[in-house]
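To start, the structure under review is shown below, and the notes come after it.
A protein chain is absent from this complex, but the other protein chains hold their places.
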Amino acid sequence: GALHAQTAEVLHWWTSGSEQAALGEIRTVFEAQGGKWVDTPIAGGGNARAAAVNRMLGGDPATVFQFSIGQQLRELADQGLLADVNAVAEEENWDEKLPPLIVQAAKYDGDYIAAPINIHGENWMFYNKEALEKAGIEVPKSWPEFVDAAKKLEDAGVIPIGLGGQPWQERILFNSVLLGVGGREFYAKLYSTLDDELLASDTMRKVFEAFAALKPFVDEASPGRNWNEATNMVIRGDAAFQFMGDWAKGEIIAAGVEPGTTVGCAFAPAIDTAYIMTVDAFAFSAMDSEEAQAAQEKMAHVMLEPDVQIAFNKKKGSIPALLDVPGDSFDVCAQKAMATLQDKKTHLVSTGLFGVPSAVSGAIDDSISNFWNSADMSPEQGQEEFRQAISYAK
Amino acid sequence: MRFNCLALYGLLGIAALMILAPVFIMVSTSLKPMDEIRDGSIFALPVEPSFDAWREAWSGDCSQTAGGNCGGLSSSFLTSVKIVIPALFLSVGLGAVTGYALAAWKIRGANLMFAALLVGMFIPPQVTLYPLIIMVRELGIFGSIPGLVLVHVIWGVAFTTMMFRNFFKTVPQDLLKAARIDGAGFWPLFWHVMLPLSLPILGVAMILQFTYIWNDFLLGLTFGGRSGQPMTVALNNLVGSQFGEKEYNVDMAATMLTALPTLAVYLLSGRLFVRGIAAGAVKG
Amino acid sequence: MALIPAMTITIVCFYGFIIWTFVISLTRSRLLPVYKFTGFDQYVRLFANERWWTAMQNIAIHGFLFIGGCIVFGYLLAILIDRGIKAEGMFRTVFMLPLSMSFIVTGVIWQWVMNPGLGLQDAVRELGWTTFEFNWIVRQDRAIYTLAIAGIWQQVGLCMALFLAGLRNVDPNIWKASRVDGIPVWRVYLHVITPMMRTVFFTVFILMSAIVMKAYDLVVALTGGGPGFSSDLPAKFVVDHILNRQELGLGAAGAFVLLCTVIAVISPYIHFELRKARDGGGH
Amino acid sequence: MNGVELRGVTKAYAGLTVMKDINLEIEDGAFLVLLGPSGCGKSTILNMIAGLEPVTGGSIHIAGRDVTELEPDERDIAMVFQSYALYPTMSVRRNIGFGLKMRGMPKADIEKRVDDIGELLQITPLLDRKPSQLSGGQQQRVAIGRALVREPSVFLFDEPLSNLDAKLRADMRVELKRLHERLGRTIVYVTHDQIEAMTLATKVVVLDKGSIQQADTPENVYRRPANRFVASFVGAPTMNFIDGKLVQVGDGIAFDGGSGQLPLVDLPGRARELIGCPMTLGARPEHLVFDDFGANARVLLAEPTGPDQYVRLAVAGAEVTARTGPEQHFSSGSDARIMIDGARVSLFDPESGQAVL
Partner (left out) sequence: MNGVELRGVTKAYAGLTVMKDINLEIEDGAFLVLLGPSGCGKSTILNMIAGLEPVTGGSIHIAGRDVTELEPDERDIAMVFQSYALYPTMSVRRNIGFGLKMRGMPKADIEKRVDDIGELLQITPLLDRKPSQLSGGQQQRVAIGRALVREPSVFLFDEPLSNLDAKLRADMRVELKRLHERLGRTIVYVTHDQIEAMTLATKVVVLDKGSIQQADTPENVYRRPANRFVASFVGAPTMNFIDGKLVQVGDGIAFDGGSGQLPLVDLPGRARELIGCPMTLGARPEHLVFDDFGANARVLLAEPTGPDQYVRLAVAGAEVTARTGPEQHFSSGSDARIMIDGARVSLFDPESGQAVL
């Protein structure tokens, strides 16, 4: 009945220990405020997203579900399957407090269709300090420097790049190179317009050249490797660098290492400072029951409460979505990120948040991965294939 | 002769080793602590074997999971059983009846129907998820165990029908005639005569269907809803997390635990299996 | 009648869904089905997609290797076991053990074993043979073969069981006759027994082709389709596009092409069944 | 009034006619044997009577009732199959009682009936075994028991003894004959074994290629075959046939086979009318008698079988078999003299094969 606790079934893909712990922070507060939490974890973003959509189609939706912001979510909204949380957003002034790019992404037709609850950075470069010392190198600031450093590392018997050879990880590396070589404006323009001329430009060719130049610095066992195994290589010192999102900190902490000590964090080499943001977000199914609607609003409210944001993000390894939250209790990497984001010019977002259809981002992943893994493809060919893949998928 | 015999056992032994090596890796990894796994070869025996990982996989480790989901596999074991048993009996039962009807009664177009049914064995279930979801929704059983059972029956019936039809085709015509003269109609003939005859094939169909249903992940995930998530989904939650730390020993222990029921079935019924196949699954 | 449930399933679920798939493939549905028709655009896009062609090429390679491997190894094992050995039950059980595992599990284990840094290559090199190479899983031109290895490992037991049952059905007098004729055992298998096992070969072929057509879990767990998309298979292509890429229309087009291929492959079997029934008469 | 009647029955499989216009009346209490080579349609007739195969044309009547459209279990018949067709998974008791159970008879009554049958057929100690634990003869008895228990008015047997070995077959034959005498029910019995047909039948129907060749008492079928097919099919060793013509030799008549003459003693008088016409002579082996006044013959091969001896001879340009006692020794190549009992021979029109005498 309506007088009973407002029940929210939460479908999400956070099944690992630290993710569960982080989510637990939200849950505790939600329950403290009188909500009832029903947990439905499904490992793997793809699985969980599919399950969420399928359950909506099947007429048995989850009240609140984790989802990637982007074109897919918009299509769900378009079909009237989502509830908006404008009421909460207005009351709490999300428009002001969240980074503008994120606001833009989370809105469809002027409605908030998702609650973004954190910011992950994708253009991080983790490195093993001992390995760098052993090879006698500094943290490189540009890609040519990186290549020199990598050669020295190789001579010292260290794998320069610990890469998990899965398409999305290869894309993260590519985007770091893209940002580093092309600069933040080029990056933003490219992904927001998918302009054919840009894709065919010289800059793009240079990006591919720089990307291709990294191929020799990866060990042969890379393909198929999970990201956390790569992180472990860096922790052990088998590999010197890993280009990965800041969730890698979770693995580093689990291995008993404080980020910033043995394993350092820096932004990937670039000509200008920028932070490629990606967010975790929750969306809300359109439901008839008033009780469910109340639960959804309560959930949106709890998720963006400043205290919850701090507690949640510290455990998750990300930074708060609200830019005005105090950061002193966070680790050095997070503090660095929070400091950087004070400058709005550094704001960039990950591929999907540009509103690129997932067909296109999928095609992008495919062609990057194909280029990275083929031994005999020239940068020009890679660039051309990349351009074509995008134009077909558009 | 002597040399031949040695070569025979040698070849079989090598084959057995090749089959068993991966299983050995699973077992030994599940008994190792994480440090040993990070540092050692996967072929190395555990230095300090322990069943901690098994315990954790089975009952979960609630200390660090404030998210509220720390049940391990034990909680979904029962769900799996609740799904498998009706799905198994219904899909095999339906296959038996259909196979019987197609093989033992003169039905016009029986062969055409059978051929049409066979096509179903080749359709990847993922491809037709959406219409199936809509259909199950319209029946009002989406997201429940009955819905999931229905879906398993749909995807199992082509296979079981094929097995039973091919077997029943080998039953002598005289037996059917005798039963008709005795006044046994469609159901008595099936129940009293054909079904008892088909025990060996029933065993094979049961074993294979049990394996398929028990090991299914996709259908459980899609149609199980909140309450009907089978053990494989729980297993996936345990091992499939994309952005968390990996505990390979727990993963392997969980994997073994999930495979244990089917493993047991095969260990216990290996002979039955071959005999069952010999009894008719092979004869076209 | 008793056929109604099965026939409903066949007509509604199998054929209804096939038609639905075809209809969707003519639309520009992305995440969810929408019925705005665009003609054969999706097919044009599909056939322009390099990944699709890789997947189609791969299914041919994989089908050939996997089915061939299962048949060859399954038959060989069955022959070895059929030679009247002791401990037959033990070997049989061992060979059927992998059958009890799902393709996901199979994929995960073999990913370890074939990983050059972790598995077999590493282990052999540590034993002293430092030039030993077994890195197929990470090579774009070889990864597709690893699928067959893992698949054969899992399914060879079923094939063995089917063949063994077939061998047991052979009239023992055939063996006596060939011994009296002084025919070497291997030639008896080659010239006499193997041709007699035609229906068993056929059954195995059909069962294994069904597995090839549906191969999804194994690819995902073993190679994820990589490196790049070099070990992709049509089923994975379709599922990726339908469930993860908001390309329902394109996925449906792929699925429909795949289904047509299926029907082309099994129609000989159907034909065989029908003809046999017609000729069969009293048998 | 429990006879069976087939009126103008035809049967076609997929357009191919296998039975043409069969008319047959089987009297109440008769033991009718359908005899014929493989594929002649014996089982088809039986299946049509049983209702297991629909007729294409004509009608079937049992006990005066038109049963053409009835189901097998409504026709008041029981059937025993060559392969016994026992239900392999049921005990003997359940096998016998199954038909009664299907008719909804109370359990206790079934038990009693089954026990009675068990006693009658002397299989009481076997009642709780499975068919696979029985010998061929015992299975046969159970199959008969299953038919008997329902007390139908007509029994149908499809080659019930052909899976048994010679000795058991002889024993079962006697048992069947006694059973028929005791029960007095109508029996239709299919076989391709002439000894069975001869010893069991009150009436034999010889079939070939889907039509009736002769329907008569066993004695007449053996002695007076209606045509050459019947003559050659019934009797082992088979009847001897010689082509030629009848000729007058002195007072008597002889048969001229082209390269020699065979005297035929005691030939019926009307044979005289046939003198000179081309003709096929049919003579059974036991009617070829070694006689010093007979025709010249040469011994080709002698086969002693125990009680008898079959002697193959070349005579009058033909090769024939004679049956004689085992005492006399014949060596291959020796000469002999042979006489044919004219009272017992058959004569056939060489064109149509019909008996003319």
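Odds and ends about this structure:
Chains here go by letter, A, B, C and D, matching the order in which they are written, and residues are numbered from 1 within each.
In this text, contacts are C-beta pairs under 8 Å (C-beta built on N, C-alpha and C of every residue); 3 or more make two chains touch, one makes a residue touch a chain.
None of the values given here were measured: they were computed from a predicted structure.
Of the chains on view, those touched by the hidden chain across the whole complex are C, D. Only one of D:Gln140, D:Ser153 or D:Gln194 touches the absent chain when the whole complex is considered: D:Gln194. The omitted chain makes contact with just one of the residues D:Leu70, D:Ala170, D:Val249 or D:Val265: D:Ala170.
Interface note: of D:Pro72, D:Pro160, D:Pro218 or D:Gly342, the residue touching the hidden chain in the full complex is D:Pro218. In the full complex, subunit D makes contact with the omitted chain through residues 38, 165-167, 170, 173-174, 177-178, 192-195, 198-199, 218-219, 222, 234-238, 284-286, 301, 303-307, 310, 312, 323, 326.
If you put the missing chain back, the residues of subunit C touching it would be 171, 173-174, 176-177, 179-184, 187, 191-192, 195-196, 198.
Methods note: only the chains that are shown with their structure count from here on.
Centroids of subunit B and subunit D (each the mean of its C-alpha atoms) stand 56 Å apart.
In whole angstrom, the spacing between the mean C-alpha positions of subunit A and subunit D is 91. Multi-chain contact residues of subunit C, defined as those touching 2 or more other chains: 118, 243. Of all residues in subunit B, those that touch two or more other chains are 129-130, 236, 239.
Taken pair by pair, the chains that touch are A-B, A-C, B-C, B-D.
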